[in-house]
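Only one protein chain is missing; all other protein chains are in place.
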Amino acid sequence: MKPTFRLILDCPDRVGIVTCAAEFITRHNGWILKASHHSEEESNWFFSRVSVDARSLPFGIEGFRNEFAPIAREFKMNWRIVDSSVPKRVILMVSRESHCLSDLLDRWRNSELECQIPCVISNHEHLRGLVEFYGIPFLHVPVTKENKAEAFEKMVALIEEHRADTIVLARYMQIIPEWVCERYPTRIINIHHSFLPSFVGARPYHQASTRGVKLIGATCHYVTADLDEGPIIDQDVVRVSHTDRVDDLVRLGKDVEKVVLARGVRDHLEDRVMVHGNKTIVFK
Amino acid sequence: MKPTFRLILDCPDRVGIVTCAAEFITRHNGWILKASHHSEEESNWFFSRVSVDARSLPFGIEGFRNEFAPIAREFKMNWRIVDSSVPKRVILMVSRESHCLSDLLDRWRNSELECQIPCVISNHEHLRGLVEFYGIPFLHVPVTKENKAEAFEKMVALIEEHRADTIVLARYMQIIPEWVCERYPTRIINIHHSFLPSFVGARPYHQASTRGVKLIGATCHYVTADLDEGPIIDQDVVRVSHTDRVDDLVRLGKDVEKVVLARGVRDHLEDRVMVHGNKTIVFK
Amino acid sequence: MKPTFRLILDCPDRVGIVTCAAEFITRHNGWILKASHHSEEESNWFFSRVSVDARSLPFGIEGFRNEFAPIAREFKMNWRIVDSSVPKRVILMVSRESHCLSDLLDRWRNSELECQIPCVISNHEHLRGLVEFYGIPFLHVPVTKENKAEAFEKMVALIEEHRADTIVLARYMQIIPEWVCERYPTRIINIHHSFLPSFVGARPYHQASTRGVKLIGATCHYVTADLDEGPIIDQDVVRVSHTDRVDDLVRLGKDVEKVVLARGVRDHLEDRVMVHGNKTIVFK
Partner (left out) sequence: MKPTFRLILDCPDRVGIVTCAAEFITRHNGWILKASHHSEEESNWFFSRVSVDARSLPFGIEGFRNEFAPIAREFKMNWRIVDSSVPKRVILMVSRESHCLSDLLDRWRNSELECQIPCVISNHEHLRGLVEFYGIPFLHVPVTKENKAEAFEKMVALIEEHRADTIVLARYMQIIPEWVCERYPTRIINIHHSFLPSFVGARPYHQASTRGVKLIGATCHYVTADLDEGPIIDQDVVRVSHTDRVDDLVRLGKDVEKVVLARGVRDHLEDRVMVHGNKTIVFK
């Protein structure tokens, strides 16, 4: 992969944004590898992700940041510039189920997910062996009714200590306290084992079986203080029938959970996901 | 298609049901073309659909009914025997949107849906031309706030007069009164333009757009007195993205509505759908 | 829909193309509604589709054409500018099967396909009634072994007479002569009833049944002189099983044919499809 700078921005829509950003890059002889734009009509808001060959520019990321700042100010942009060669730091959190973890770690080792994983945190010991096989520190932080507040303070301390950009809940079966959700907006990614907004909350496969749906799904979303209500990054489904019992739904659902979580995490790591209200723009 | 007799039954599960039914057919030299069974473990209930080459049997449908009755009694079966060569009588109900109607009528003319359509009922005049092109009587029964009770009494009279087995709501945009739902259990089929149980009620595509889902769907279900809560026959979905506005969701959703409704109606017409509580068994 | 101008272009890739085009539009106070770009690395070729609010510009389509020409020359562009308010003229060609035709005509009447249909041409009389119901002239041009050359000359004369931009083969069961294919490059759209490149040629559902595939599909592509080898616009599949006989494959396949053809035609009509060698870029 070529080293690239990713310019991510959103601002009120008006004439000239694309031109101004493009003109800036061209003026510095930058090679635009990919440019994606989106205009949200209702809110009159503009979103953009532009990736530029880093080697074509006369300056580094700091130079880009300084030079582009006046344009950003003029258009009132929320923006950032990201160096693709600096991997994000991702902490995985898991409980007892291995399918998402095993899938993510295999992808990570095969360079499909470009990130560092400073540690995996779990409220159980079950998955220590797998994590350590991949050479990643495994931190056991038990969570009980009694120690929940304390446990999450410890976890936040670990997140800070390891300078994590992103936390991935890979079937972590604890509800994240509100204050933690609010501390890391659009930085905590969860996989919910239903096709949201169907079957919010506990035991979605049981709910699905009771309702008699003919497809079940999984949803990857950013975690907010409203349980299972955060912005959706990706979803998918699989067909089921009357012959499938709850344990079949659980099994079939795992395949969807794995792939939807992996796609969502990958899109996040590549800075393809922008949040607008409670919705996402995902630039493919 | 060979003329077939379809034996449809359900009863408490126990040893010997399959054998007894099969033995009955074989004793009369009947050729079993297809046999499907399902045991619901939780409720300990058994379901079966067996189709037999009608020409291989020494009796007609009445003979079958008489001969099989003692076995049915022994096993406490809910059951029926259906002659595939007698087409069901189906009334379509529509409002202004043509996509489902046009799709169903084309399939009907191509013998994909084996039924008679004695008439199409609509609360609008828009689709008269299309219906009459296919040689089917079009009956306009306007529905207003004031005349709703009366209008539905008229429709029930029409259903009775035309001896309809099945009523298909092909995007009929009126809520069916409770008493009508209860009069025709598992005989009224609706297409709801969302992936139920997500987005019950009005304007589901607007709801889907607001929630920011990444797939939208449609659900074919039997109508019960609980709006959008009846047993689901079939569902499907299509991928959408942040670039799709509500009118795009409406357009993309139509393709799913059409195919899901047609599949559900076909399964119903071929006596493949059995209802158990609020769930369906669909024998493929 | 807002009237828009669509700027469609491709050229050798180099620094500054996006900037130059965007700057041109901005300089004239044009409002860019949507901009899509693609760089093909292997061939170092650049593709772009930009749609601009026509009312935001100080000139009409001719003015745009004149003003933009020097930029196009500089970058050695293949390009065109299209006025979305001028509907394309589309001739449908059909044989005996109604499913694609009926589906396209219903979409057309519902304004899902923005085009004029000056006539439908068929080698059979079967579908005259349906076409005339929609108020479209139906032209019967019989094709036999003996008159094939003559018949296609007549059809080309009709295409010219009706100034058709696009010809859609909606299950037209005749092979188009090479000289006709070459006369209308990327203007004849076909639906092939298999997932190409599987099952080229005749009776693809029979071929699929013989091979025992577990999914069947359909492919919408531009027609070239190489049968079933033209650039693919869209494809899709549906699951089948050992219980499906050839006539079931035919029936299930129709649902895929309809939707794939409609999507391909719509993308073509909206100038979203660009051809590069034997592949397509489809800007969504």
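So that you can tell them apart, the chains are marked A, B and C in the order they are listed, and the count of residues begins at 1 in each.
Everything below uses one rule, namely that a residue touches a chain if its C-beta (ideal position, glycine included) is under 8 Å from a C-beta of that chain, and two chains touch if they have at least 3 such contacts.
Given the structure is predicted, the values throughout are model-derived calculations rather than measurements.
Colleague: Taking the complete complex into account, which shown chains does the hidden chain touch?
Modeller: A, B, C
Colleague: Using the touch definition up top, pick the residue from A:S98, A:N123, A:T166 or A:Q235 that touches the left-out chain.
Modeller: Residue touching the absent chain, from the options given: A:S98.
Colleague: Quick one: say which of B:H37, B:R89, B:R183 or B:K279 touches the chain that got left out.
Modeller: Answering carefully, the residue with contact to the hidden chain is B:H37.
Colleague: In the whole complex, not just what's shown, which of B:E23, B:E74 or B:E160 touches the removed chain?
Modeller: B:E23
Colleague: May I ask you to list the residues on chain B that touch the chain which is not drawn?
Modeller: Within chain B, the residues that touch the unshown chain are 15-16, 18-20, 22-23, 25-26, 29-35, 37, 39, 56, 239.
Colleague: Spell out, residue by residue, where the missing chain touches chain A.
Modeller: 98-99, 102-103, 106-107, 109-110, 112, 129-130, 133, 241, 243, 251, 255, 259, 262, 284
Colleague: In the whole complex, what residues of chain C lie against the chain that is missing from view?
Modeller: Missing-chain contacts on chain C: residues 38, 41, 195-199, 211-215, 217, 231-237, 241-243, 245, 278-282, 284.
As a working rule, only the chains that are shown with their structure count from here on.
Colleague: What rotation angle superposes the Cα atoms of chain B onto chain C, in degrees to the nearest 5?
Modeller: For the C-alpha superposition of chain B onto chain C, the angle is 180 degrees.
Colleague: Do chain A and chain C, two copies of one chain sequence, contact each other through the same residue numbers, with over half in common, or through different ones?
Modeller: same
Colleague: Name the chain whose C-alpha centroid is farthest from the C-alpha centroid of chain B.
Modeller: Result for the farthest chain: A.
Colleague: What is the distance, in whole Å, between the centres of chain A and chain B, each centre taken as the mean of its C-alpha atoms?
Modeller: 41
Colleague: Take the average of all CA coordinates in chain A, do the same for chain C, and state the distance between these two points in whole angstrom.
Modeller: Centres of chain A and chain C (C-alpha means) sit 37 Å apart.
Colleague: Quick check: what residues of chain A touch more than one other chain, meaning two or more?
Modeller: Correct list: empty.
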